[in-house]
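Apart from one protein chain that is not included, each protein chain of the complex appears where it belongs.
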Amino acid sequence: MAAALGTRGGSWLKGFPRCFPGTTARVRRVYNRAGTLGTPMLSKRRRESITAGMGPFVGLLHTSHIHNSGCRQELQSWRKQQTDSSVLSRSQLLKEPAVGMVSGLLGILLSHGTKVMYQSDMPQAAFFSPLQKMMLPPNAFKGKVAFITGGGTGLGKGMTAALSHLGAECVIASRKLDVLKQTAEEISSKTGNKVHAVQCDIRDPTSVSNAVAQLIKEAGHPSIIINNAAGNFISPSEGLSANAWRTITDIILNGTAFVTLEIGKELIKAQKGAAFLAITTIYAESGSGFVSPSASAKAGVEALCKSLAAEWGKYGMRFNIIQPGPIKTKGAFSRLDPTGAFLKGMIERIPCGRLGTVEEIANLATYLCSDYASWVTGAVIRMDGGEYVSMAGEFNDLRKVTSEQWKMLEEMIRKTKGS
Amino acid sequence: MAAALGTRGGSWLKGFPRCFPGTTARVRRVYNRAGTLGTPMLSKRRRESITAGMGPFVGLLHTSHIHNSGCRQELQSWRKQQTDSSVLSRSQLLKEPAVGMVSGLLGILLSHGTKVMYQSDMPQAAFFSPLQKMMLPPNAFKGKVAFITGGGTGLGKGMTAALSHLGAECVIASRKLDVLKQTAEEISSKTGNKVHAVQCDIRDPTSVSNAVAQLIKEAGHPSIIINNAAGNFISPSEGLSANAWRTITDIILNGTAFVTLEIGKELIKAQKGAAFLAITTIYAESGSGFVSPSASAKAGVEALCKSLAAEWGKYGMRFNIIQPGPIKTKGAFSRLDPTGAFLKGMIERIPCGRLGTVEEIANLATYLCSDYASWVTGAVIRMDGGEYVSMAGEFNDLRKVTSEQWKMLEEMIRKTKGS
Amino acid sequence: MAAALGTRGGSWLKGFPRCFPGTTARVRRVYNRAGTLGTPMLSKRRRESITAGMGPFVGLLHTSHIHNSGCRQELQSWRKQQTDSSVLSRSQLLKEPAVGMVSGLLGILLSHGTKVMYQSDMPQAAFFSPLQKMMLPPNAFKGKVAFITGGGTGLGKGMTAALSHLGAECVIASRKLDVLKQTAEEISSKTGNKVHAVQCDIRDPTSVSNAVAQLIKEAGHPSIIINNAAGNFISPSEGLSANAWRTITDIILNGTAFVTLEIGKELIKAQKGAAFLAITTIYAESGSGFVSPSASAKAGVEALCKSLAAEWGKYGMRFNIIQPGPIKTKGAFSRLDPTGAFLKGMIERIPCGRLGTVEEIANLATYLCSDYASWVTGAVIRMDGGEYVSMAGEFNDLRKVTSEQWKMLEEMIRKTKGS
Partner (left out) sequence: MAAALGTRGGSWLKGFPRCFPGTTARVRRVYNRAGTLGTPMLSKRRRESITAGMGPFVGLLHTSHIHNSGCRQELQSWRKQQTDSSVLSRSQLLKEPAVGMVSGLLGILLSHGTKVMYQSDMPQAAFFSPLQKMMLPPNAFKGKVAFITGGGTGLGKGMTAALSHLGAECVIASRKLDVLKQTAEEISSKTGNKVHAVQCDIRDPTSVSNAVAQLIKEAGHPSIIINNAAGNFISPSEGLSANAWRTITDIILNGTAFVTLEIGKELIKAQKGAAFLAITTIYAESGSGFVSPSASAKAGVEALCKSLAAEWGKYGMRFNIIQPGPIKTKGAFSRLDPTGAFLKGMIERIPCGRLGTVEEIANLATYLCSDYASWVTGAVIRMDGGEYVSMAGEFNDLRKVTSEQWKMLEEMIRKTKGS
């Protein structure tokens, strides 16, 4: 099995289509027409062309996606809102000049060249080379059931692969059953352990309720629950419609709450414990411009987890949080930021001098979900190569002063001193 | 005017019906029948009888209220959800054994006596007696327009009164136009400055949009915006339905966002700046069991404010946060906690040895909204008599060790030492 | 080796004298005579009798100790201060009725019985039983050198044992060479890997410099550095002399800085990277009464680590922090808190319903020091069974309301409602 788990530089995900492929992780912004309250509209074709041109933030966002069905629902609610004053056919709606995927902006703004991809690591990255092997001992999750939202792609897929390798029976959920099924089969065929696919729109309590019923019926009560599904808009906040705002709140905060409350109630009834893990972000505490809905909703998720860590410990449940920084992806960066200017700037402020990997997050996640961490609850763990402390510290920009410059000063002062 | 503003021990609110009267601040819990997804149901009469028997947490919650119309809306959405499988008339719904106001529990549990109200202050409170006078100089807000959500009652009313006293033209908003109008007239008659009442359900973007239009039309662009409206359920989290959860998120987080985004866009268009203030809670950062929806939504509000403080400074907007601890109310405590046991426990852990007053919060709020604080943005200010640090510090329970006991130990050790 | 590492319920420390034995971990309070500036005085005999009667906080404090030599030094500095106005012989000093070990107070106050030890776990602890096995794969630290301050006892010893088991060549440092040597031999004999003992008073830069020179000479540059040495006084702050304050600052904050700066400079010269880990406490951020010097110094350590995480990443160094909650010890609790009243109160507020174990901390510590965590820097990880969030959340005391009581209320309201 050691071989299967890969060696340094390799990965247990080797052979898998890489996580965060540009074709599956999606970030959309709902365009707000001329001061109205916002009208999210996406034709399927449009969405695909956007996806094909995904921006540099895909990996950054450790974000799941906003699927077609959600969009349809938004449209319906929008149409419902409009019906008093106006009638628009669906086809009309879809013809509106509607969608902007603002994250693409950066790609477009920065894409003046096409060739050489920026060598993305700083010199010190040599000291911090990622250890891509599985950390926990084999079978650490033997006999356990894990439920992962947004488990079909990206980080969710990576964590699912790790749990499955370590013996867990995994149940992955999102709205796209086809994607889920493909991921489930792919992982299962490598690990030899069952992976179930369960369709679920976490924004809809009924859908959550059904999915949880299916989860329990098919695999039993989960002892690991990872709230990983998310969505994001990168946009000036003044460009956000109320619907855009609500879409993010619904997915991230309400969705996490619905899943957590529903599973929690079932576990209480069954008198079973579990380890919950939520994936948030390093800007949940600090807030951040241009991603205010996501910052707010993720902050809400953190408060929920801390609240329940305190309250539901008595039922045998633990709740922890990982705040990932920017995670490495394949393709997305090179496609949209060919000169590497944007990536370069970001990596320069990360003390470890490189992006993180899905495998690193997965190792931390499996630790937190394992019994090795059975005394860890209510904890918030930042894994970001130091980006947060580097940004937040007022004098850290002095890193741009070279040691030659520091020395030069000392020399000057030394000479001056003779006087 | 100094006289009007009251003196120490008095208040500029003197003569006003006290804030947080039991009859207006409301806290409800949506009862979750036997594993269904939650069915919030409240007859008007029932709500009133609950309200009349409000519990000790009213003041604690620095909470606005969840009004009739909101409830009706919840019912409608609930009915809509049910129509596929069942048909229930509204009257049937209202006959369901439905509502639990869990906050009342404490009152009931603790109400074994009826007589002497607990003298609510600890000895040290003598050192911390509240200064109820207006702090800012007269006319500090002359010529300015202030918009306050949840401004009809409680803290919102107190802050409105203060702003009005200091010269602002105030616009208060909530769903209850009758309450608003009464408050508006009451304040205006005392201060001589206009107070407008604008109906608004902050959960509804259209309602917000209309209210903001009305605000600008009647009073002009606001340069002070206080997001104060809130709601809360005190309940074991496993007792929360999805609807109960969403109700809180909608009011606190989405409502604040809708108001903020809408006004922000208008200010940007008009190239005007403003000071925004949000009222959250001391458990927004730490989370807290039994109030998880409120903790989460308030944490979201804080992240929103910090995000926009960073992003919208360039437009001349500031965003700050007050986290109030438990605020003094009149009547509520004595009615439902006659022995004072619960109140006593709470006050014992507050270093200042007493509850806060509406006037104290209002003085801090007016400071933050004034130009004296024009360089304060992205700040979070806890005003809680020290309750948070007292709770959070691991060894603070040693306050129960008396100085006699500490001395006794030293004596014992001293004697032992003779050897 | 699996056997050597123990199984659930056992420990890789099995066979070792348990960590935190009452006879080695020491907590002292410097008695402040009648308003003078504090005069720390401890005869060796006295210290031992105190130690024999160690209080319930020993384990809590995840604290190393304040050794004889330090005391002597304090005395000298004190005598020096006094020489202008008075002359006291050392023997006079040692006869002063001086020392109070306040942590013992609780033991004394609570020790009314003698027999049955409180069963220290809450019912939910069954869900959170500690996994005492080594988490990382064998040889994870093969060929690496680890330096651990306060490595002779307690947590430091536990982490050293874990690192040694995993292949590291360990160098442990403290002032007591005899204790260190015994620990070194004990661990080395079990793991088959070298453990060096280096005498070092971390408060003294020269001593640190010498110890680091010896470390590098004997074992080479360390790639793991654990700043674990600490000290604490549990005392009303008004009972602290300036010397008592400075003693804690010197050990915890200055000591950590001296070790870190000295080793850091050597690593920079040698162009080698390393993972630094500091052990602080859950009250470093919140502060806490009765342990203010420790809270302050630990907060300082956290800021140092975050500062260097940002600044020294470029040199290949990472800096992380574990904040442990109360850790289980053998003997201490039962001896001084026979009725279990104090322990009971503490455990009741820990969501996991039990104390932590040295092995759990050691597993987290080895993870953070390993290459699995090479993208973790500037992180602060709380491991406390949820105690912090439980204390900090304003409404968590409602856990004392039983579910029967919550139900009772609902029933009452239901009945009332008929009207």
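Note that the chains take the letters A, B and C in the order they are written out, and that residue 1 is the start of every chain.
Everything below uses one rule, namely that a contact is a pair of C-beta atoms (placed from the backbone, for glycine too) under 8 Å apart; a residue touches a chain by one contact, two chains touch by 3 or more.
Keep in mind it's a predicted model, so treat the numbers as computed, not measured.
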Key: Contacting the left-out chain in the complete assembly, out of A:Ser207, A:Asn228 or A:Ser288   = A:Ser288
Message = Can you tell me which of C:Gln124, C:Thr183, C:Asn227 or C:Ser288 touches the chain that was removed from the display?
response = C:Ser288
Ask   = If the hidden chain were put back, which of A:Lys181, A:Lys194, A:Lys344 or A:Arg399 would touch it?
value = A:Arg399
Remark   = Interface residues of chain B toward the undisplayed chain are 8, 122-124, 126-131, 133, 135-137, 273, 306-307, 309-318, 350-354, 356-357, 360, 363-364, 367, 370-386, 388-390, 393, 396, 399
Inquiry  = Counting contacts across the full complex, list the positions on chain C that touch the omitted chain.
reply    = 35, 37, 81, 205-206, 208-209, 236-238, 240, 242-243, 245-246, 249, 253-254, 257-258, 261-262, 264-265, 268-269, 283-293, 295-312, 378
Key: In chain A, positions touching the absent partner   = 31, 43, 45-46, 49-50, 97-102, 104-106, 108-109, 234-236, 239, 281-283, 286-291, 295, 325, 345, 387-399, 401, 403, 405-406, 408-410, 412-414, 416-417, 419
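Keep in mind that, in the parts below, only the chains that are shown with their structure count from here on.
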Remark   = dist(centroid_CA(chain B), centroid_CA(chain C)) in Å evaluates to 40
Two or more partner chains touched - positions in chain B = 236, 283, 286-291, 295
